[in-house]
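Could you have a look at this structure, given as structure tokens, before my questions?
Of the protein chains in this complex, one is absent; all others appear in place.
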């Protein structure tokens, strides 16, 4: 069975990629399995300088979902390049560097800094709901998305994925903005902004008040947005949001995604990505699919 | 214990209201309990003319949520006034008429038609994701929200609630647009647009392809949006989205809602609203709250 | 006006495998339930201990023994919900709403064909039992293959005549449950429940022969009691106007002449 897919010119062993922020820089997972078995690895979000992140509590459970407000805790791009990337490359991982900036310039600088490294792709997170740029979230405005895509595209030779926020009125428009800016692909969805209240203390559960919702609860929204994005653009779409099983992954491929990312599932189970990969293989073989590429965009809509 | 709240000048026995589209016109529920026990009743969405609705399948289950695409099947405003409203009034229900139009004019006409009836409030649904006005959903544009609110406000003496869509980038802006247009209150959230795929047939589960996601899965998003809306406007907010228990209802009141609506829970259990009312009462008495109004906006945020 | 039975918790008295992977669940139900039940009605079951499954699951009444307050269901574990329902242990409880729906009407029919296909065989047992009190009921039951057959002995007992058909000819008539009746004299009434292609065939046959015919439909449901309008099926009124009726409350049983399959 053929599982490999081509994502923006990069050949991936298979379409299963752990999602940014749920896989650290892979070290913890390499204690459980050989991470080079994965299609690629999306790193924890990287910023120009180290970030402390938000105060705790940073996570809580919601029905079939979780809310997180890590706030982009990370060691900064230099430490990433010096300490994390070489290790990842040594493991044989195909690395997608996920980056976050506070301005168009910061994004461009990050892209430039990473251009000469061994990363395979750049994933530009314009959508983290837990940090704010001048009060408003970057990624909900098509104009800004286009500007960031353009600046990053100009600053690197690596293929660029723009990671979109679901907290928008029109995801097709956001995807088109990324495409117009020169993105080689889009990935979605990041988390939906949500909130939980502790009825005993009458306070927000998260210190940050709001957090990002992910997990199976958001899957219907994610699937819809991926479908709409895939309809709207001609660049590849990387889908995610609540993927817990191989069948969930197959649904995103059918909706038009070239590859998928697995986030929250890693928090429930360190073996999740490998299990999902095996289940996807099983689904294909059960359904007479010899090449996983047959699934991509295979949804039948009358 | 005092449970009554004042919603836009209308005194409600209690803050529990069944949500539009999940309660029909109340007849089915009156076989299970006395519907005058409820704070009010939000009717099925009413349009100027009768609507057939979408072909089946119209509903499916998702993790801790449901997707529906009823497509506003309803008998039209005249049949509502002649056949449903008198019956509701006779039951002693406080009626919130939920209306949907395809243009600003249609909304104004609906408001005018209903002005001389015995409804207590008008709930203007600018957000149903299952019908489309010229391809784009009405309720995601603040300008349109303002226009609809204004036109409806001018066409009736009844208090007007504008029901907001969660499929927007900035809910505070949407709420403010409604307030600026003259709305007496806002209600939210309507459903998040989502999708489900049948892995066996490789087709969308719903005939309409997409549907509206509701239930506990969306509660964190709903709670966040209600909190943000309540912070942004000075008119009352009616909160909903995944309320299944009295504690859930209390969380929405704490977030700043004057009353809450219960939707999907009615589909799981015809007694849901009454149970939730009793649980809310229990929560109050357990926590030394003598007046439910003490909860409203009582969230402690540092 | 509050006259409907609110959801109640029913105790599982026994659970045993039927044929074809189906399970027979015998549950204890209150008197009011028994009094309100009629063949063709269904119950709406909460998936036990699984709050993530918000919607109930509609399951036909397969049999009822009012003297013992006994409800019998035949459940096919199809997806996660029915699988969890089938794995309930004896002595455990399941939350139930019902009986719901309109049910079959015998009217004055003296001869009846009760045609069931697959899981749609289940409601036919209760119908045979009840309608046999005043009519001659010929039950024709279609299964995919011999191993899928269930409740044959119960039908033998309750129907005037029993015909078994299998798609692959491994038991009884080789073909579908309607074709299996081709040599039988036409009845006053046909009632049928099963997969849509089967219902279509029955509908066409009944309309062609001008026979009274009632079809029991399946549709994805929300509430189950008429409020949410999600369980629609297309119906055609006399004047040719199309409507969407509610399978849960206007059905699940529809006049073959009125429903568009």
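Lettered A, B and C in written order, each chain numbered from 1.
As a convention for this text, a residue touches a chain if its C-beta (ideal position, glycine included) is under 8 Å from a C-beta of that chain, and two chains touch if they have at least 3 such contacts.
These numbers were taken from a predicted model, which means no experiment stands behind them.
One chain is not depicted; across the entire complex it touches A, B, C.
For the chain missing from the display, the contacting residue among A:14, A:47, A:60 or A:167 is A:60, taking the whole complex into account. Taking the whole complex into account, chain B touches the unshown chain at residues 63-64.
On the side of chain A, touch with the chain left out of the figure occurs at residues 21-24, 27-34, 44, 52-53, 55-61, 63-66, 68, 70, 73, 215-216, 264, 266-271. Chain C residues in contact with the hidden partner, per the touch definition given at the top, are 49-52.
Basically, only the chains that are shown with their structure count from here on.
For chain A, the chain whose average C-alpha position is most distant is C.
A comparison of C-alpha centroids places B closest to the centre of the full protein. Put simply, the C-alpha centre of chain B and that of chain C have 35 angstrom between them. Averaging Cα coordinates per chain places chain A and chain B 33 Å apart. Along chain C, residues 51-52 each make contact with two or more other chains. For chain B, residues that reach two or more other chains under the stated contact definition are 63-65, 215-216.
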